[in-house]
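Would you mind keeping the following structure in view while I ask a few things?
Right after this comes chain A.
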Amino acid sequence: MSRILGPDDIRRALARIAHEIVERERTEGLVLVGIADRGDHLALRLAREIATIEGAQIPVGVLDITFYRDDIGMTAEAPEVHETRIPFDITGRTVILVDDVLFTGRTIRAAMDALTDLGRARRIRLAVLVDRGHRELPIRADFVGKNVPTQLGDDVRVLVTEVDGEDGAVVQDGPAGRTIREAPAVAGQEESA
Partner candidate 1 sequence: MASPDLLFRGARVIDPRAGRDEVADVHVRDGIVVDVGSGLDGASAEIVEGDGLVLTPGLVDIHTHLREPGFEQKETIETGTRAAAAGGYTAVAPMANTDPVADDASVIAEVRAAAARAGLADVFPVGAITKGLEGEVLAEIGEMAAAGVRVFSDDGRCVPTARTLRNALTYARAFDDVVIAEHCEDASLSRGQQMHEGISSSSLGLAGQPGAAEDAIVYRDIELARLTGGRLHICHVSSARSVELVRRAKADGLRISAEVTPHHLVFIDEDLRTYDTNKKVNPPLRTEADRDALREGLADGTIDAIATDHAPHAVEEKEAEFDRAPPGTIGLETALAVALTDLVAPGLVSLPRALESLSSAPALILGARDHGGPIEVGRPANLVLFDPEERWTAEPPFVSRSRNSAFIGRELRGRVRSTVLHGELTIAEGKATR
Partner candidate 2 sequence: MNEHLLSMHDVTADDVIRILDTAESFREVGTRVIKKVPALRGRTVVNLFYENSTRTRISFELAAKRLSADVINFSSGGSSVSKGESLKDTALTLQAMGADAIVIRHSSSGSPFQLTRWVRGHVLNAGDGTHEHPTQALLDLYTMRERLGRLEGLRVGIVGDVLHSRVARSLSFGLVKMGADVTLVGPATLIPPDAPQWGVQVSYDLDEVLSKLDVCYLLRVQTERQRLEYFPSVREYARLFGLNRSRVRLLPEGSLIMHPGPMNRGVEIDSDVADLPQSVIEDQVTNGIAVRMALLYLLLGGRHGDGGEAGDG
């Protein structure tokens, strides 16, 4: 297991992403939606950074994409459901979708479908702390904390103090030659994968 980000790396990455968002998207009509259950904490931190930079209060929502997953019925048990709380209308707004790790892209596909059902956003952007590659869908992040080259079977995990008691990101090597089909535990839609 190797550590790819420490607490300071995460703080600096989020600060940089916050600056980029403000620069490129402005703050008017901007909302942040974090994907449960790490992305929502990152979204709250980004909102605080933006508040520090611009003095603007950006609304933050949390989105659970479980009902939109494309592997329901394929896992032994029905995937666990988390809370969705988006106490504002996203229609006409710029939505920054926030997640911890971008991998296959399937989570983001599900999140966009979910957002579409919630309203007609003016535009949707994607911010992720770690992009580990191996996309299975034509999806690209607009804001990336760190690009990390990985093997397909590796397990990449972002830790946030709010959930895990510490900040950081780690890579656990997968067995050599392991294909993703044999590795159900690292499903791209497991938000921690």
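Methods note: a residue touches a chain if its C-beta (ideal position, glycine included) is under 8 Å from a C-beta of that chain, and two chains touch if they have at least 3 such contacts; residues count from 1.
Quick note on selection: all candidates are chains of the complex that A comes from, given by their letters.
Nothing here was measured: the structure is a model prediction, and the numbers come from that model.
Novice: Here chain A stands alone, and the other chains of its complex are listed as 1 or 2; which of them touches it?
Specialist: Candidate touching the shown chain: 2.
Novice: Any idea which chain A residues touch candidate 2 in the complex?
Specialist: Residue positions touching the partner: 64, 66-69, 71-79, 81-85, 103-104, 106-107, 113-114, 117-119, 180-181, 184, 186-190, 193.
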